[in-house]
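For this view, one protein chain was removed and the others were kept in their places.
Letters are used for the chains, namely A, B and C, taken in the order the chains are written, and counting of residues starts over at 1 for each.
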Amino acid sequence: MTLQIGIVGATGYTGSELVRLLHFHPHARIAAITSESHRGKHFSDIHPQFSGIVEQILIPVAELSAVDLDAVFLALPHGVSMDFAARFLDAGLPVIDFSGDFRLNGPDVYRDWYQKEHTYAAGFERAVYGLPELHRSAIAKADLIANPGCYPTSAILALMPLVRERLIRTDSIVIDSKSGVTGAGVKAKPVTHFSNVSDNFKAYGLKTHRHTIEIEEQLSAQGKEQLQVQFTPHLLPLDRGILTTAYLLPSPGTSPAQLEDAFQEAYRDEPFIRLRNDPPSLKDVRGSNYCDIYTTYDARTGRLIVISVIDNLVKGAAGQAMQNMNLRFGLEETAGFVQLPLHP
Amino acid sequence: MTLQIGIVGATGYTGSELVRLLHFHPHARIAAITSESHRGKHFSDIHPQFSGIVEQILIPVAELSAVDLDAVFLALPHGVSMDFAARFLDAGLPVIDFSGDFRLNGPDVYRDWYQKEHTYAAGFERAVYGLPELHRSAIAKADLIANPGCYPTSAILALMPLVRERLIRTDSIVIDSKSGVTGAGVKAKPVTHFSNVSDNFKAYGLKTHRHTIEIEEQLSAQGKEQLQVQFTPHLLPLDRGILTTAYLLPSPGTSPAQLEDAFQEAYRDEPFIRLRNDPPSLKDVRGSNYCDIYTTYDARTGRLIVISVIDNLVKGAAGQAMQNMNLRFGLEETAGFVQLPLHP
Amino acid sequence: MTLQIGIVGATGYTGSELVRLLHFHPHARIAAITSESHRGKHFSDIHPQFSGIVEQILIPVAELSAVDLDAVFLALPHGVSMDFAARFLDAGLPVIDFSGDFRLNGPDVYRDWYQKEHTYAAGFERAVYGLPELHRSAIAKADLIANPGCYPTSAILALMPLVRERLIRTDSIVIDSKSGVTGAGVKAKPVTHFSNVSDNFKAYGLKTHRHTIEIEEQLSAQGKEQLQVQFTPHLLPLDRGILTTAYLLPSPGTSPAQLEDAFQEAYRDEPFIRLRNDPPSLKDVRGSNYCDIYTTYDARTGRLIVISVIDNLVKGAAGQAMQNMNLRFGLEETAGFVQLPLHP
Partner (left out) sequence: MTLQIGIVGATGYTGSELVRLLHFHPHARIAAITSESHRGKHFSDIHPQFSGIVEQILIPVAELSAVDLDAVFLALPHGVSMDFAARFLDAGLPVIDFSGDFRLNGPDVYRDWYQKEHTYAAGFERAVYGLPELHRSAIAKADLIANPGCYPTSAILALMPLVRERLIRTDSIVIDSKSGVTGAGVKAKPVTHFSNVSDNFKAYGLKTHRHTIEIEEQLSAQGKEQLQVQFTPHLLPLDRGILTTAYLLPSPGTSPAQLEDAFQEAYRDEPFIRLRNDPPSLKDVRGSNYCDIYTTYDARTGRLIVISVIDNLVKGAAGQAMQNMNLRFGLEETAGFVQLPLHP
C-alpha cells in the first residue's frame, strides 16, 4: 500500500519538516504540495536543503482536487485551516490539521482564547485531538485529526500519568516551558530577528498563551475533573526543542513510588516516549519524534518535578502528524521514522 | 582618595570582569593581581581583550603582603577562599569574597550543603552578606563581605519585597532559573564543552543546588519566619545572564495592588534595580549592574509571577562586589559604573 | 566645553550604539534624538536596555531646527542621508554621516555601485572619508564626515600600511571577510531571521558588494596607483564583529621584515589599533573601538596573511563616528571611550 499524500502549505517549517519525514516513508508518497505565493516554483527553490531530493512543482491549492489523494495535511496558520478542513472533509478526504482550529472543545472556548469566530463549528464534533498516547484508538477512526500544539504536547505528556491517576493536587500545577524559535514560524518579524533572540532569553505570553486552555482541557478530560495550570512560555536562543519543567504537589496520601509507577504504567509500551534516569537535554531528541521524560520527588519540599523534552517540529508537529497518519491508516505506528536524534 | 586594590585570582571570569569594571573607577586603582599558575605573565596574556590596556604582571599571592593595599577581592573557588580570607583579615585588610565560603549562617549549614568542613568558622561572625538592597548599612561597616551567589542575587531581589511584607505563602515558592554558561567558570569541562551547550538546554542540580540554602536563609531572615524554596537551575546556550521566573501564592487577604506596591516601596530609590512594565530579556542588562524586575498577577489562577534578569558576572558577581566596595569605603554607590547594557 | 549633539535616526543599531557611547562622554550631550515612526515615545521604549538611563522623548527631524546643536549624526540608510546632509550643512551644522552616501569619489561611481542617482553631488567635494588612521588632519577641518563602512574599516586598516609603502602586488589582493548579523540592520527580514542565521554560515554579495569600491578607492589613493580587490563577505551566526582575512603577494624584492615594519610604522601611535602577536578573535574587541591586527608571512608559499578584527557597530560605525567627532572638535581623540571589550 502506498498512501497518496497532499500537503497544503509548503513554505513554513512544519510543512518542510513533514516533507523531510515522509520522504523515506515506505508506505506514503507526497503526491502534491501546495503554495499560493510560490506556485510554479520547485519545492527546493523555497527550501534549498532539498535540492536534488524533492524537486516537485508547487501547485495552488485549487488544483489539489485534480490529484488522487488518500489524505491531506494542513500546514496552515489557525484561522486559515478551518475553511480548508471543511472543504476537504466534504470531499471525503481525511484531514490532519497542524493549526489550533480544532484542538479545543468547541467554538465558544475557541472564540475566547483565539479572539476569532469559528467558521466550521461542526468540525469540533468530528475532530480528534491527535496525541496518540492519549487518543490512539480514536485517532485510528478519525477523519479530522487536530494535531496538538507543541507546548501542549510537551506539557500533557509530562502530566498525563499523574492527572489520570489523580495523584496530584489540581490547583498546584506550574508549567514553566522553554522553546526554540522555530515555534514562532518561518516569517521574519521582530520577535524572530536574530539579534533579538541570539544570546538572549525572555518570557512571553504570560497568563494568556493559547496553549494554556489546550493543556487544561486535555488534562481535565484525563483526570475527569476540572483543573487549571499556570503556563509560562520562554524563548530560547536556538532553533528546535521545547523543555518543560513542571512543578506539582502530590495529592494527600500519595507516595513517591506511586508517582513513579504512574509513568512506568502509562508509557511502558509507548514507542516514542523514553523515561530517563537523568535530566534530559534538548539535543537528546533533536530531529526525532521522541519525548524524553524525567521525574524526581523532592522529599524536602514535598514537591514533584517533571521534565520533558521534545523537538517542537517533530513530536511537536510534523512527526506527531506522521504518527497520526500511521495510526489512521492502520500502518505500524513507527513506520517511516528513520530520524535519530542529531547530537551534536 | 584612591583605593589601592588587590585582586586574588586573575584567571577566572569574575576576576577579569572585576578588572573591566574597576579600570575606569575614579577612586580605585588595581595595585596588584595574583595568579599562581600564570605568575610572571602579563594579565593580558591570559585575557587578550586587555592587550594594551591592562598589562600588569601577575604576582603570586605570597607577594601581596609587600603591596600597600586598602582592600582585597578574592576571586577564588569556595573551599579555597576561607583560608585567604582569614589571612587578610588578620593582616587588617578588608576582604570582599566572591566564593560561597561566608554566605551562609554558620559552619554547620555550610558542611551540610558544601560537603566540606569549614576552616575559619569565626569568619561567619564577621561576614556580612553583600547584597546592598538588603544589607546596605551593615556592608558599610563590614570587614568581610560575602559577595552573593549569582542565582541568589536574581532570586532574592525578585522575592524580598514580598517576603519582607509577608505577602506570600512561604510554602508556595517555586524558583525556576535559567543561567548562561559563564556561571560554570572558565575551566574547560564537559558541562561547558561547546557542543554540549550550544543549541541545547537542560536542567541540573535539581533539589540539591547550594544556592537553595543561600536563598532560603536570606529570605527567611527578611520575612522573620522560616521558608522553603523549590529552586531549579537550567543551563542556557549563551554566555551571560540569569533569568529567574518565580511562582508564588499571595497570602490570604493580600490584594494585587499590595503586591505591586511592595516592589515600588522596596526599590524606588535603588540605583541598580529597574521595575519594568514588560517582561525583560537578558540583553537588557548584559554587561551592566542592573537587575530588571517584572511582576504580574494572574487573576485566573490566583498566582503571582515575578521575573528578574541580571548579568551573572556583573550584578551576580563583580559588579555587586564593586558596589559593595563603594559602600564600604563611603564612595558614591554608583561610582565607576560606566558600563551600559550591551544590546545587541 | 559641552557639545550639543543631535542624532537623526534612533531606531537602528548604529543609532542606539551611538547613544551608548556618547552617554558617558565628558564633553558631549545628546540634545535631541529623532524618529519619525516613533515620535513622542521615549528612546527607552524602543531600546529597553536604556530604561531609566536614556528617557529622552523622540522628536521628528523637522523639530530639530529648534534645538541648539553643535553637530548632527545621521544614522540613516544610504539614499536617505544625502538630503538631510545637504539640509544640515546649509544650516551651518557639521554632519557625521553613517551611510554610504558620501564615501565614494563622486556621483558617477556612486551611481554605478549604488544603482541610484545622487541628489547632492556637491557634497562629495566637502566630504572627508572619516577613517582617522588615514585622514586625521582632514577630518579635523571637515564639515561633512563620511563615516566609513564596517567592512571597509576592517579591510582598509588591514592593508593600508602595505599599500602605502607599495609592498604588495596590487593585483593579488584577496579579502575574505566574515561579519556578524547587526551589519544587516535592525529590520526583520529573511536574511536576519534567527533560524536562517543561527548554526548557519554562508557567503553573499560575491563580486558586487558596494564596499568593494569603497575599499578600492581608499587604498588606491593611499598607494597612489589603481588597485583592485577581490572582496567576499560572509554572514556569521553572531551579533557583532567583523574578521577579515586578507591574502597578499609581496612586491618583488620585499622582505618579510619590511612587511612587518610597515605595520609598526603606521600604527605605533594609534590609540585604537593593537598589533597582536597571535590571531585575534572577535570577542577581543567586542563592544570596544579597537581594531586588532595580526600579520604573518608564509615562507613556504611566499604569501602574506593579514587578519583584522573590529566590532562593526563600534569601530565599524558609532565608535568611529565618536572618534571623528572628537577630532573635529579638537577634543582628545580617545575622549569618552570607556567601553572595554566584553569577553566573554
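By our rule, contacts are C-beta pairs under 8 Å (C-beta built on N, C-alpha and C of every residue); 3 or more make two chains touch, one makes a residue touch a chain.
Being a predicted model, the structure only gives us computed values, none of them experimental.
Only one of the listed residues, C:61, C:89, C:128 or C:236, touches the absent chain: C:236.
Of the options C:83, C:225, C:298 or C:332, the residue whose C-beta touches the omitted chain is C:298.
Considering A:62, A:91, A:121 or A:338, the position touching the chain not shown turns out to be A:338 (whole complex). Across B:44, B:198 or B:258, the single residue that touches the chain missing here is B:198.
Across the interface with the omitted chain, chain B contributes residues 13, 181-182, 186-190, 192-199, 237-239. Interface residues of chain A facing the missing partner chain: 13, 16, 20, 23-24, 47-53, 182, 198-199, 239-240, 274, 276, 278, 280-281, 283-288, 292, 338-344. For chain C, the list of residues touching the undisplayed chain reads 174, 176, 178, 195-196, 198-204, 206-207, 228-230, 232, 234, 236-241, 243, 245, 247, 279-283, 286, 296, 298, 300-301, 303, 305, 307, 344.
As a working rule, only the chains that are shown with their structure count from here on.
Interface note: chain A and chain B, two copies of one sequence, contact each other through mostly matching residue numbers (shared numbers exceed half of all numbers used). Look at where the CA atoms of chain A average out and do the same for chain C: the two points lie 46 Å apart.
Taking the mean of the C-alpha atoms as each chain's centre, chain A and chain B sit 39 Å apart. Listed for chain B are residues 198-199, 239-240, 280-281, 283, 286, 344, each touching two or more other chains.
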